[in-house]
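Removed: one protein chain of the complex. Kept in place: all other protein chains.
Residue numbering begins at 1 within each chain, and the chains themselves are lettered A and B in the order written.
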Amino acid sequence: MSYEGVLEQSDSGLRELVEAGEEIIGYIYPHTPLELILAHGFTPSLMRAIPGITSGFEESLQTFACSYIRNLYNQRTNEQLPPISGLLFPGNTCDSLQNLTDIWKVRFSEDRVFRLTYPVTRYANDDSAEIYLTKELEILSSTIESTLDRPFTTDNYERAVSLIREFRLDAQFLYAARVVDPEVLSYTELARLVRSFLSAPVTSVGSEIHRVTLLVKEKLKSKGLLGIIDSILSGLQKKDLSKVNSFKPPSGPRLLVVGGMVEPQAIATIINGIDSVDDSILILDLLSFGFKSVFAPPINRSGNPFEEMAKSILAAPGEPTQEGLRYRMDFLKDLVKALHIDGLIICEQSFCDPDQFEAPSIEKAASAAGIRTVRIPLDPELSDRARIEVKIQTFLESLGIS
Amino acid sequence: MTEMKKEEKVYRQLESNKLLQQIMFQNMLMGHQASEENRLAWVTSGFPVEIPVAMDVGVSYPEQYGAIVGSQKVGPEVCGYAEDIGYSQELCSYARASIGSVENPDNSPMEGLPKPQALLAGNNICGTVLRWYDAISEQTGAPVFLFDTPPIEDEQPDHHKEYVRRGIERLVAFLGTTFNKTLTDERMQEVADLSSKALGLWTKSLTACKTSPSPLNCADRFLAMGPVVSMRGTELIIDFYQSLLDEVEMRVKEGLGAIRDEKIRLLWDNIPPWHSIFKFFNGLAKRGVVFPADTYTHAWSGKIEGDDLFGSVVSIYSNVYLNKGLNAKIDKMCKMIKDYNLDGFVMFSVRSCKRYSLGQLVSKEIVAERTGVPGVVIEGDMVDSRVYNEAQIQTRVDALLEMFM
Partner (left out) sequence: MDKFGIGIDVGSTTAKGLLIDSEKNVRAKHIMLTGAAAAHAIDEILRELELQSGLQLDNIPIIGTGYGRARIEKSTKTVTEITCHSIGVHSLNPEIRMLIDVGGQDAKVIRIGKDGRPEDFELNDKCSAGTGRFLEVMARVLGVTLDELGPLALQSKTPSSISSTCTVFAESEVIGHIGAGEKPANIAAGIHVSMTTKIGSLAKRVKVVPPVCVTGGVALNPAFRHYLSKHLGLDLWIPEEPQLTGALGAAVLAIE
């Protein structure tokens, strides 16, 4: 299937919602309090970067703005965004998104733009970030209520907590399952399921993921693999892989994809497009809209909603704003070893500060762990696809794969 | 003949520059000494430096080092050392210059900055600093302290203030354990007073440029701001800012401008192209163009004062130009154009500085509309001359100047 086809398929849930008259709040950043938006009776939908729209940004953004924000801006000027009641931007996460929000507010003053400004908490060992973020979430909630006239209801909130908890636990299981048995579910399918939920976190999508999870569980149970999967799952959840049971991976190459806000489905499409390879070589990703979204801890329903949402966001794995570089690189080295990874595909969104700053450290960490890496510069339009394919294929060849 | 040529020089050199060179040199020696005594921190330009200074921690400035790399025209080489180890050419050139100089000190100006024992980053100037200082930490082993000041849109809300204040408390604790130092109220007060005094003198020199002809041009200010960026809170710099102010006031009194024949007054936005700073500004000075104001050198102006010094630190360091929204930046530029009686503005779109530059295309339109004066956006980089196209810039600036004829 073409990349466009893949994207369309995973956005079908969102289109159905819109047709059914549901109101949508679009969001940009992986660590968005989905429960809060659902509690106000809106459906949060991840606004994705899409190929095919390459201009429109020029009046407001320079060419060195990251390709992700240029793409979002292009969608807005070309009226390609889905119909949404409001847009939630993140603050204090990176300069491009910070400034994009300012620009958006000026250029599209008719849009309802919300901003949640995150703390950068690394190295803090007190409760200041949690207190701060709790307050930010309360303010966001009251702003949504006052501008869109929909109050936060406990009923909605509790339903949302259950729905998202179930999604996270299922998707986390699927992630862990693929580490042990990558053939059990294709990476493309897993990426599609996660993406569908982030586009439209509704019961029907949650149920589909749950059905798949039960099926996968059944298969792995018969293979006697549930014990090791649990041990990996718990290691990934606790960000500590030292206690993962040792296991013998199935034969075949095992690659890890790392990066930030690049589209997991784009990577999968590229891999599947390469001669004599399929995405079963992708064991795991550490991408923002994959692993980092899925492995945020589910919320405890009994606590104060805003405090609990803040805690979950602050405990999400892998963001440079939340965890120091050394911590992340140590985790990566442990992970590569514990999960028998043979190589790393490092994705870099073009002109993305966080991705590009991190890539050399990842190369160093991988080299220390004795494994090879390839760096893939990407933009949402996959404008350099031929070169990307050559790089990945050569990388596989150099590993003796393909 | 030589006499005549000298007389024809388009700009007037500042006498106080001699003193400036002396104290910058002294500052460098102090940095080396602090490093040898294991008490040197690298800091970002927007960091509340008064606190480490009051705790007897020496400071060095990678951004200033980037400016030196740029001025010595070795940006491509030194940034290149960082690119050789995998840092993209699209990243901040200040960051690349410092990462490159740590990687290859032997081939970098002054053999790089002295080795740090801690890295103090304040994200009030951009989010890049935390990634940059992480990279330096990986290279040098020095720990990072991040002082987080979430960007503010209008007024800083109370929970922001409380959060930032907790950051300052953590900073004091971090410096205490890292360097085995303590902060006393007396010393904090003393440093705050010295800092305010220097800033007071500096601000007076800046505002003196409201007069026509302007006593200072852009390059004058970009050089003279060095001490107030890197040494505020120390006694050493007071004399310099006093003599600068004396010289400025004397020029105002005698009606002497920074350039001989002032015809057009413009606003400068963003960091300057350090590699071409004299060529650019003096080239325009020949055509009667002066820059009495800019958004960059005016960024160091807040005084730490009152009964609650930490409260004052919170407010000053959160409310810096780059930590505020686009509207605040637009307002500030419009106000400067009015207050300094400017005819137009030049925005330098710095390819590797996203925080300062993204938004300029929008603010250009609005500032022009609101003030009725024209502006131009030119693109390049502060340190990396490989992405600075002089011919293209020349054409754009010429087009702007033609609007005044």
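The working rule: a residue touches a chain if its C-beta (ideal position, glycine included) is under 8 Å from a C-beta of that chain, and two chains touch if they have at least 3 such contacts.
From a predicted model like this one, the values you see are computed outputs, not experimental measurements.
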| message | Just to verify: which one of A:Lys239, A:Arg301 or A:Lys391 makes contact with the chain not shown? | response | A:Lys391
| said: Could you pull out which residues of chain A are in touch with the chain that's been left out? | reply: 275-276, 372, 377, 383-384, 386-387, 390-391, 393-394, 397-398, 400, 402
| note | chain B positions in touch with the non-displayed chain are 76, 80, 83-84, 86, 385-392
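The definition used in the following text is that only the chains that are shown with their structure count from here on.
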| note | Averaging C-alpha coordinates per chain, one finds the centres of chain A and chain B separated by a number of Å equal to 37
| Residues on chain B engaged by chain A in the complex (per definition of touch) | 85-88, 90-92, 95, 123, 126-128, 130-132, 134-135, 137-138, 144-146, 148, 150-151, 153, 157, 159-160, 162-163, 166-167, 170, 325-327, 349, 351-352, 354-355, 357-362, 366, 379
| said: Which residues of chain A touch chain B once you look at their complex with the stated criterion? | reply: 59-62, 64-66, 91-96, 98-100, 102-103, 105-107, 115, 117-124, 126, 128-129, 131-132, 135-136, 139, 320-321, 324-326, 329, 348, 350-351, 353-354, 356-361, 363-364, 375
